[in-house]
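Only a single protein chain was left out; the remaining protein chains are all shown in position.
Presenting subunit A:
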């Protein structure tokens, strides 16, 4: 079980718990505003963009080339940007804080 905190664009902090699936799916299950996941999680739409807390960035793994390219669609891309559909939820992510990009 990992506790994950999403901070939405209007500053709302929502902490949720997850075991499996992706961070995008977890966000969708909990109606986190700004995480749409329109393509269903296949790295095709870039509507699940998050900024990862730098302290946790390494734990979320490495973005693929496609993911890095897709992130460029969003003007709000930064050093710690990821598409949350590409990050699997695991115990290692317990305490993770994510800023929703849009």
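Operating definition for what follows: a contact is a pair of C-beta atoms (placed from the backbone, for glycine too) under 8 Å apart; a residue touches a chain by one contact, two chains touch by 3 or more; residues count from 1.
Methods note: contacts and distances are computed from a predicted model.
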item	value
UniProt protein name of the chain not shown, from "FAD-dependent oxidoreductase", "Nitrile hydratase subunit beta", "Anti-sigma K factor RskA C-terminal domain-containing protein" or "ABC transporter permease"	"FAD-dependent oxidoreductase"
Candidates A:24, A:70 or A:97 - the one touching the absent chain	A:70
For subunit A, the residues touching the chain missing from this view	28-29, 31, 33, 36, 38-40, 42-45, 65-66, 69-70, 72-73
